[in-house]
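Everything on this sheet refers to the single structure shown next.
What you see is the complex with one protein chain gone and the rest in place.
Here is chain A:
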C-alpha cells in the first residue's frame, strides 16, 4: 500500500516520492525535499560572526556582537518557519476534492483544499525558469461561467521541483482517480 522511490529535483538534489493508497478512490502522494544541511548552516553562521567580530574590532562596541547573535537566531527562526519546506503532499479524494499541503521545517503546515467541482484537470506544463526549461505539475480550475475555460492554474511541488519522471508517476496516479469521476455518474 505504501511505496517510496527516489528521484532527483531540477537542481540535482535527491528527493523522495512516497505513494500511499488509502482506498480505491483516495491516494496520497508526498514529495520530500532534501533536509537542511549542517555544513551550510555552520558556514552561514560563521560568516556572520566573523563579519561581526571584524566590526567589533574596528568599532570597539560590544553591541555589535549581541546584535549579530540576535540576528542569527532570528534569521534561523524565520527561515525554518517561513521559508524551508520539508515536504509537499497531494491528497486526492475522488468525488470530494484535492488537498495540497506544504509542511515547513518548524512543523507548520499550510493546506489548501480544492473541491472536485472546481477541478478541470491535472496536467504537466513546461516553463522557462532562469536558463532552463523545466516541467511542473499543475491543477487547472474550472471557470464557472465558461465550461471550456480555465479560471486559474495552481502549480504544485514548487519548492521541491521534481523532474519529469517523478511528475509522470504523480500524474498517472491522479488521472486514475480523476477518470473515475467521469465514468462514475454515468453508471448510476
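Quick note on the criterion: contacts are C-beta pairs under 8 Å (C-beta built on N, C-alpha and C of every residue); 3 or more make two chains touch, one makes a residue touch a chain; residues count from 1.
The rule is short, and it goes like this: contacts and distances are computed from a predicted model.
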Protein name (UniProt record) of the chain left out of view, among "PIGQ acetylglucosaminyltransferase", "CAHM1 protein", "Elongator complex protein 6" or "Eukaryotic translation initiation factor 5A": "PIGQ acetylglucosaminyltransferase"
Residue of A:52, A:68, A:91 or A:134 touching the missing chain in the full complex: A:91
Among A:11, A:66, A:111 or A:125, the residue in touch with the chain that has been omitted: A:111
For chain A, residues in touch with the removed chain: 22-26, 28, 91, 93-96, 99, 101, 111-113, 115, 117, 144, 184-185, 187-188
